[in-house]
Each structure stands twice: as C-alpha cells, then as structure tokens.
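All protein chains but one are shown in place.
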Amino acid sequence: MGRTSVSARVVENRPIAPGIYRMGIEAPWADGLVMPGQFCMLQAACPGSSDPLLKRPLSVHDAEDGVAWFLYRVVGKGTGLLARLVKGDMVAAVGPLGQPFPSLAGRRVVFVAGGMGVAPLPLLARRRRVMKVLLGARREEELAVLDVLDLPGIEVEIATEDGSVGHKGLVTDLLPPFLEGGVEAVFTCGPMPMMREVSRMCGARGTACWASLEAAMACGSGLCMGCAVRKAGGGYLHVCSDGPVVDAAVIAWG
Amino acid sequence: MGRTSVSARVVENRPIAPGIYRMGIEAPWADGLVMPGQFCMLQAACPGSSDPLLKRPLSVHDAEDGVAWFLYRVVGKGTGLLARLVKGDMVAAVGPLGQPFPSLAGRRVVFVAGGMGVAPLPLLARRRRVMKVLLGARREEELAVLDVLDLPGIEVEIATEDGSVGHKGLVTDLLPPFLEGGVEAVFTCGPMPMMREVSRMCGARGTACWASLEAAMACGSGLCMGCAVRKAGGGYLHVCSDGPVVDAAVIAWG
Amino acid sequence: MGAMSVDMSVELGGLKLSNPVLLASGTCGYGLELTPFLDLRRVGGVVVKGISLEPRDGNPPPRLAETPCGLLNSIGLENVGAERFLSSRLPQLLATGATVIVNILGSSAEEYAAIAARLRDAEGISALEVNISCPNVKAGGVAFGQDPRAAAQVVEAVRKEWGRTLIVKLSPNVTDVTEIARAVEAAGADAVSLINTLLGMAIDVEQRRPVLANTFGGLSGPAIRPVAVRMVWQTVRAVKIPVIGIGGIASARDALEFLLAGASAVQVGTATLADPGAAARIVEGIEEYMARHSITSVSGLAIGQVPGRRAGARFVWRLQ
Partner (left out) sequence: MGAMSVDMSVELGGLKLSNPVLLASGTCGYGLELTPFLDLRRVGGVVVKGISLEPRDGNPPPRLAETPCGLLNSIGLENVGAERFLSSRLPQLLATGATVIVNILGSSAEEYAAIAARLRDAEGISALEVNISCPNVKAGGVAFGQDPRAAAQVVEAVRKEWGRTLIVKLSPNVTDVTEIARAVEAAGADAVSLINTLLGMAIDVEQRRPVLANTFGGLSGPAIRPVAVRMVWQTVRAVKIPVIGIGGIASARDALEFLLAGASAVQVGTATLADPGAAARIVEGIEEYMARHSITSVSGLAIGQVPGRRAGARFVWRLQ
C-alpha cells in the first residue's frame, strides 16, 4: 500500500483563516499512491521531547507534485505545535493510511460536509466524480476555508445556522432534493450528529452512504485497537484500518 | 533581590562555535540588579508540552542595556531546545539567582577557567577587578569562545592539553607564579577536578579561593534541596542558594 | 474572573482555607524561599518540608534526575529539625500571613508522636500532615504507608498528641491505596492527602550506574498524574473524610481533574519547582473555570453525587 514512516520536510504552512492552517509536506507517495479519504499521522519533530507523545491523524487534503497537503484546525497541543512549523522544518509522518472513499466510476455523488469535514475534498474532487458539495457551518466566519478550496467545476451549496450565508438552518435540510433526484451515493464528513442524520436519511431512501469517521487514535495503523466504533450488529470496527471511510450502514450511530 | 519569574523575549541567539551559542534575552534586571556569578533558570517556551519539565541553570554571561546574555554549550534536550530559538521567540526565565563572586574592592584577582567556565567572565570583568584569566582547554577548537569574549584590559593565559596553543599541560600549571606573586584571591569556574586542584593549591598557600559550583538543579531557588554538595565539616550546602559561588574552603572536594 | 463571584473557600477536617490550592511539602522549602515570586496569602496554605525531631543531613548527591515529564528525587528528608524550624523558620513564615501546615516524619510511631507533641505548643500551625512514606525502622524498613496496621499505629500515636487538623499523606506504592486510607480514617485522621511520589529509578547509561546516589528516588510531576487521579477517585469513594489530591498538577485544568474526581483540595508540587508562580496561576484558573461553568462553590465541582462508598480497587475490570 506504499505506507511509509518518514521524517518529511515542510514546504509551506500558513494560516488561511483564524486558527486554521494549510500545510504541505514532501511526500513521495503524493503523486499516485494516496487515495481520497486517506489520512496521515503527523507530529512536529521536537528533538528529545516526548510530550506530545503520539502523532495526530489528519486527512490528506490534496496531493500533487510530490507534496501532500493538510488542512487543519488548531485544537490542542499536537496541532498547536504543527502550526508553529515553518518551511524547511521537519515533520514526522506516517501514511497514507486507512480506507478511502470508494471509487464509484461515473456515478453522481453528493458530499455533505460540516466544519473541517471539507478537508479531504480537493483530493476527492481531483480523483473522484463529485457533483455537488453541501456545506454546513454555524456562522459565516467558519466558511473562510472555502476561499482556498480548489474544487474545479464543483458547485457548493451552503447552510448556516444563523442564516448569514445561504440557507438558514442545517446542512441536512439541503439533502432531500438530491436524494429524491436519484443521486447514486452520498459521502459525508463532519460532526457525528450531522453524519448520523445523513446516514439516517440515506438509509430511509436506500441510497448508499459513506461516512468518514473520527476517533481518538494512537497508532493509525491497526496496531492498538484503540480507535473502536460500535458496529450496528454488535462488536467494534477500527476507524484507522476499517475506515476512516466506512459504509454508514454498518455503524451503530447510537 | 529583584528575582523574577517571567516570559522574556529573545533578542539574539546564535552559534559562536560548534555546539556553543550566545543568547540575549530582555531582562529588566540586567542593568543593575544582577551580580557576576549569578545564574538564571531558563527554558524554551513550548506551549502545552511538559517535556523537558524543568528549566536549566545558565550563568549570566553579560548584562547591559536591558539585555541579559548567556553563553551555553548544547548538551541535551534542554539546551538543544534553547538553541532552536530565534529572535522574537519567548523563553521562560527565573532569575537572577544565587550568590555572586564576592566584591573584593581593589584586590588583585586571578580567574581560573576550564571549558564553559568562561561563561560568567564578561559580567565579572565589567563589575569586578580581575587582573588575569588562566584558561584551560583540551584542544585549540575549544578556545573558539575566546573570540567573542569581551574582556577589556584583561590578559588571558592559555594552557591546552595537546599543546596546540599556549602552555602544554593543565591550566593549574599556570597558577603557582600568581600564588607566589601574592595575588589576593583566586576565582575558579570549570570542571570539578580542575576546581578541586585550584582549591587545594590556594589552600596550601592560604590564598582565598572562590569556586562556582555546578549541581543538577530542579528549582534553582532553594525550594527542593536537590542541589546538595557535601561540606568539609559534614552536612550539605545547596548550590543554588548557598552558591553557586562559594568559599572553596567549605567544600568537601572528595 | 467573570462577573459571577465564586466561593473558593474549603473546609478540611475543621480547617478553613481561603482556597483549595496548597503548596506541597518538599517543593516550597519553608515557604520563605518563594516570597519573591508568590504572595503566600494567595494560596490556600503552605505545607512545609517534612520536619523530623532532630535535624537530618539528607542523602548524598546526586539527588535529582529528570525523566520524561517527571522528576526523580532522593533528597533523603533533609531538614532543619523541629527546634530550628520553630525558632527560625516558623515565625518568618507566619509573618507572611500564610496558612501553615507542617509535614512530619519519623522512623517509629513514638518519634512521630514526639514531633507532634513538640509542635503542639507552637502557635500558628493550622494542621499536621503526617508523611507515612518513611521507612519503619522497627519493621525492617518497609514504609509505614505500605502496611495498614503500621499506618494506623502512627496515626493513633499522633492523634493523642495533636488536637488540630490531622492530615495523613498516603504512599502510592501499594496494591490498594483505599485499604490504607480506610485504616488511617479509622485511626482518627481528619483528612488524607495523596499521592506521595512513585518509587522509581534512572540509570546513566554512559556512566553505567544509577543516576541517583541513593539508587532509588521518588517520581513526581505530570508523568504520575493519571495514577494520582485514579487513586484519588478510588479513595474519595472509599472514605468519608476529605481527600486532598496531589500529583503532577501544573495548571488549573490539572487541578480540576482532582477536584472533579472528588478531592476537597489539591497540592501543587513539582510545578512550583519549574515555575515558582504556578500555584497562583492555578487559583486564578479555577476561579475562571467555575465562573464559566456557573459553579458557585468548590464543593460543587465533584462529578455527580459520590455514590455509596465502595472499595475502589474492585472497580478495575478489563484493561487493554
């Protein structure tokens, strides 16, 4: 699968909206081996220090010309230290990891995103056929990332909770016309409550739905069994190796 | 005593010889309150990380115009992270701490240094009367720091173990003429075996000797009793609060 | 702080403290060393370095070794002894306005009792904290804190001599800390504080010998916090007396872990060594958190209502 564990050079790392950064790192696998929806485990190299201890999972945002890109929000110490990196610094990177969005050749797919759920979109748009992106946010400011998203030929419909841009309400309000219009699959990435609702709506119509899950991870590689998510039929699957992209029907959304 | 615990801005931090850096930080106490031989506890600010856990003791190298300078060798992770700082970065600093070299007004003092023992010299030369510096090194390369030492009007005599510069042998070989010539006090800073020998030689002639000690430190402020050094009469003194500069006669040099 | 005013005061077995943040024994000297950095009235109290009847020199150096997010120390209970503490340190410390708690240690129950008796007549000592992590010379050097009967004997002996608040400081180097906590509660302790350091060691691989002259040392700092929070959580659910949480607290968030686990107060140790003003920051941060969460008093922080008191160690079921 071409997964590697390397020390990679940062080619760019800059804030593109308050608290949100876009970082590119040198990655030999960026040109072909990585598939949309896959992720890497990343850590700012800090010689001799073991706090933070573990790498952090970030979706591959885009990949071309030997550079893998990530779009991330600064949340805590792991992402905080990533944000301090400058061009030429080193980052420890394991990847690409996990199950990608399926390849549904020629199919019409709608992507329902919330917040940072847009992160995997550019690579997805480059490699798969996405007809439409439905994007939810609480406020206009959360849409700042849109300006840097390179989504050639893909229309974006927006819903904000405060109505400042686009539809006033939830992003899931925008989905029914597409389900009724016979879209062939829905991809979704974002907060759990949103993905749960998307999954429920698709399930009710019998439309295939693929969700990109999140879970706390230690290894990202199937070693620790830490990233468990309950399956509909009982038992657990592991987000890092069975996912992050899974058939939404197999999840016990709870 | 004006000691403070602050987050201070780095004004300069650059390598002056392989593995040796000179760093200046903004310090309100730099203009008057600090005395030669005192030290600070320093740590590169790394938000959210607690490894390394403790600050590291470094002698105040020089102090003027609101800037405190340090001259340090990269040894491990604490000094390694300091070396990565660039102008404008923040460093956590507690100081100035400890007992300084005594003020022997008008007296003739010889300073015997080994390796990084030269660190406190510029401030000492600025504030006290030093007639001569005797400096020991293993090889010529170890003398590179001399180029940046600002020691107005002070002569430096050198001994190298391989004879590449100055006297071939130990720095202590250079001391007897001064002891015989009636120098009034000897200050010493460097490796323990060197300081032990200087102390012994001074003791034998009845010349006052002040040594700047080193010990592993946690607090640098007399809180933990960790920095113990055995006293000649039994019991311990604490390098951070009873020293680092102590009357060499009180130490059980062992 | 927000507009809301929060009540930070706490009561610990009869002792009223202005706030729940204390300075831990052995990491704040005799208190005075901290005054350049910290107004001692801003913390709930100062637990001074462990005092024995006679002065002690302590262990030979090296006494310190830093480990990942932790500190090993083998100070060896160096202290000025009860007399010099009372004559020269205590008056100065009281002059700062600090609430003073004295940590005591001994090598027999009688010795503990003798120190308590000696300190009883001194004015201004608000509480004793009995450090039972010391080796019991009569029982061959196993620490009092590792044996419920020996621990109870020490507490009973001290209790006879000391009427004010009596805190017992527990060792974490035991199979079941709640067993010791229950034993000292039954023996008359007003509160327990935990944890003392975990027994550890480090080896200098280049010198090929233990780093510490004493071979072993006590591990403190953020590294041990998860163990400390667990033991406090278990102990809160096993005894009725107040529990003081200690171990790796370096921020208000860390202190809140213990207060949410049910601790009535906390102590800040190694963090003060790394940053002498840490405790004051922590007090402010707790106030800010309480205001943000609309919690008006410290006692309202504990998660849920602590249910029927059960032995803690049995909770553990399936790890890994």
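Note that the chains are named A, B and C in the order they appear, and that numbering of residues resets to 1 at the start of each chain.
As a convention for this text, a contact is a pair of C-beta atoms (placed from the backbone, for glycine too) under 8 Å apart; a residue touches a chain by one contact, two chains touch by 3 or more.
Please read these numbers as outputs of a predicted model, since none were measured by experiment.
Chemist: Checking the contacts here: which visible chains does the omitted one touch?
Modeler: A, B, C
Chemist: Tell me which residue among C:19, C:73 or C:193 touches the hidden chain in the full complex.
Modeler: Reading the full complex, the residue touching the unseen chain is C:73.
Chemist: Check the options C:31, C:44, C:106 or C:217 and report the residue that touches the missing chain.
Modeler: Residue touching the chain left out of view: C:217.
Chemist: Quick one: which of C:23, C:189 or C:229 touches the chain that's been left out?
Modeler: C:229
Chemist: Counting contacts across the full complex, list the positions on chain B that touch the omitted chain.
Modeler: 50-51
Chemist: In terms of residues, what is the contact footprint of the unshown chain on chain C?
Modeler: 26, 50, 58-59, 67-70, 72-77, 133-135, 140-143, 146, 173-175, 197-203, 205, 208-209, 214-219, 221-227, 229-230, 233, 248, 253, 256-257, 260-261, 289, 293, 303, 313-320
Chemist: Could I get the residues of chain A that touch the absent chain, sorted low to high?
Modeler: 1, 3-5, 43, 50-55, 92, 94, 215-219, 221-230, 234-236, 241
Simple rule for what comes next: only the chains that are shown with their structure count from here on.
Chemist: Would you identify the chain whose C-alpha centroid lies closest to the centroid of all protein C-alpha atoms displayed?
Modeler: Here the chain at the core of the arrangement is C.
Chemist: On a C-alpha centroid basis, what's the spacing between chain A and chain C, in Å?
Modeler: Each chain reduced to its C-alpha mean, chain A and chain C end up 46 Å apart.
Chemist: Centre to centre, by mean C-alpha position, how many angstrom separate chain B and chain C?
Modeler: Those two chain centres are 36 Å apart.
Chemist: Two or more other chains in contact with one residue: find those residues in chain C.
Modeler: 68-69, 222
Chemist: Please output the residue numbers of chain A that touch at least 2 other chains, ranges allowed.
Modeler: In chain A, 50-51 touch at least two other chains.
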